[in-house]
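This is the structure I have questions about; it appears just below.
With one protein chain held back, the other chains of the complex are shown just where they sit.
Should a chain be cited, it is by its letter among A, B and C, assigned in written order, with residues numbered from 1 in that chain.
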């Protein structure tokens, strides 16, 4: 059976496994102090065009969100996020576990609108009772969003300016950042992203690594003794080399971008297949996640020959489902999918 | 330069890397629901002689300690541990971060004495003010301890009985469990361990894996919705296969025990080399960590040709240092060490 | 200047001060073990018609909400509340501080509709990803609500039934419970309230006490070692008598109900005054808090002779403000107010 279930259902890009094997017997310092972590940091800084960025590696996305947010917020602050944000919906309350509220605001296709953010902040400070309320202390966005959509450079610039005006950092969850950068609709480079926020992470888990996210702090944004805070949250990997070697490989010869470009290429073909089959899209996604609407009976039949994800109920008779591509999606997968869906043409 | 710095300074046992590569392209469910996790669980249950044990995989030791302890303690409870316990000293306050106190008690060579534990519990309940105190809600021990020492079957039996008498679980931190089981002094099997506590973990990170610990709950001891609690703490690995495949490999054909036996064998030779060189031991350790006392000048010279760990100051002129063996320690490493220390014979 | 700013702007009902003085020199046990606490518990049990209810006293409303909720929720659970709930908006993130998410749902005039609650719970359990989400573990409502509105007996019965069906407790924040019970529109007695939820509190701070809330747990609902959890949260009053004597007085000869009835009587006259002056109401409130819409210029003028609270912006030119009555509101206050507003008749 072919699978478009998600972008983390296979192992790692083969070059990563190769490098893990090649370096396997070298005795190295633990906890991120090895030369591969150092080399990866250096390459990421270069790719970001930020020679003085501070970079640390963590294991997964929810972990990264909860550590970065809780280490940067002040005691009396919470984090602004879209109601559909990953931290708001699918992280089992990981942010609240750290003692901070998520200030959920309205969204459109997974995105926070600059105007909505601005209004929220204005309203907060004009409320005479705000000392009994949670202070907005950070803005969280995901790019691409949970719906595969992208912020434009203009929107990101506006959001960053609003955050700066209120003296609060902008944090970008880049669990799928590569797919955003390589999207045919993207009008931003990695360097643009780095310049338009205060901290972000470059997702590895969903872009070809076994695990791992690289957190990039703008200068002076990294909290003091950050790795002790990481240890305190049980997130400091003893064999930090596992993260260092993976990111060093991903940022050698543009592998991270190549993986992403491949997945986008596959996703564009996927869209074409659905379009040809007359299948409706739930929204227009320019990245590696595609959301389509299936009639329930048809969905059940399709499930037998191809794996995909349930997303949400659309109406009594239809369901929104997600198809994702990744580094490991092949032309053969697509060919097979095309044959399968052609049968269901409406 | 040769290294005895710790037991996690090299990658993974080559069989693990081989299996990761072989399974790399299989699309699998995430979050621990894949067949390799299931197979690993089944093999571990068999190795423990506990067909109904509940097993979950986590990434590292501090993470495992903080999750197991915080998910099992009640609101008003803390965990009893030796003052030298890993959770008491070197986890950056990870237990306290979850809102629970560590009730630190006296120890001897890293071990809690049953009599000291018993007295602590008796004193607590005879104190009329105990409703203003933290209730003892769990006993934590490490086996081997942080000083490489081992509990005897008799001691563990007594500690477990005391815990049971007070209705609180006994949790064994087995970050280096394999070395304890394969020690020439061990009088316990894995099955004994499983029967003499309520929850324990089988350490992977320090016994040949890239990362990973297998938590083994006695029947009915696993907290409800445990994996949601894991997710809430940012510790749920998307590619759970990384842990499943590693533990499946470690528990195939006795690899976990073979790795441990090899390291013990290397450690026995290491002890012999130090004995022959007239070097003093800080204490008698029957496992893969050896603690010796070096005159400070000699220590500085030695450092130039062999890597080891600072442990603690012994006196003005001497230091306690640690040498550790692992799956990757070779006869050549030992031969080289022998040549180096022979020069320093006292 | 007269004040309708809130229902806690004066001290305590004089009978309370009298009893504090009368008992002042008696040496009593601390922490809620004194005979006045015991007597108050007994009287409250009787007033609730629940002889086996468990009752404890706390100091304030936010404290009570955060302690009751965090002590009753399981690790993986959050609490369902209206978006306008006090815990959602004006407690500075006190619930999240305890590590739990508030699951905010839509409301109408401050009330949760049974149908909305039912839908939320159904949707949660029909979502295949719910193990990555915060489990609904409690329903929180306030009665009267933050907008002064009341649940009917029918609505409360339905909400309780829904909560029971999902095995989760219903908690009623009764910071202003007395005003709800004495409202002319109320169709419930204290005994009804006690029977239609699992835990609630009887507010003292806003109903004539200096401070204090009485938490009433249905049998078997009080968490084990609850007072140790209270101590752990820094909320255990050494001189528990301060709370015991107040509640003992409030539940002697119906004082709690008399205070509330008086405030309702004053509120009804207040409404009449506003109606006569042609002032618009923001919503219809049957309790001691009245929300009116004032043209901004008029509001500024009014502020000079009478104290009230800003509530929220209505539109560019109008503001919603709150007037509250209490035990200390007098006929003279109302007479004076009538004179003041009569000038502004539209």
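To be clear about the criterion, contacts are C-beta pairs under 8 Å (C-beta built on N, C-alpha and C of every residue); 3 or more make two chains touch, one makes a residue touch a chain.
Source: prediction; values computed, not measured.
Note that the absent chain touches A, B, C when the full complex is taken as a whole. Listed residues C:23, C:157 or C:258: the one in touch with the omitted chain is C:23.
The hidden chain makes contact, of the residues A:229, A:260, A:289 or A:326, with A:229. Checked against the full complex, the candidates C:84, C:145, C:183 or C:228 give a single residue touching the omitted chain, namely C:228. Of the listed positions C:35, C:60 or C:195, the one in contact with the omitted chain in the full complex is C:60. Within the full complex, the residue among C:32, C:93, C:178 or C:223 touching the omitted chain is C:93. Residues of subunit C in touch with the missing chain: 2-3, 5-6, 8-12, 14, 17, 20-21, 23-30, 59-67, 91-94, 97, 205-206, 210-211, 228-229, 231-239, 241-242, 307, 328. By the touch criterion stated above, the residues of subunit B touching the omitted chain are 76, 78, 89-93, 96-102, 104, 123, 126-129, 131-134, 310, 312-313.
On the side of subunit A, touch with the chain left out of the figure occurs at residues 70-71, 74-76, 99, 131-135, 223-225, 227-229, 231-232, 236.
As a working rule, only the chains that are shown with their structure count from here on.
Among the chains, the centre nearest to the mean of all shown protein C-alpha atoms is found for A.
Subunit B has its Cα centroid 34 Å from the Cα centroid of subunit A.
Residue positions of subunit A with contacts to 2 or more other chains are 91-93, 97.
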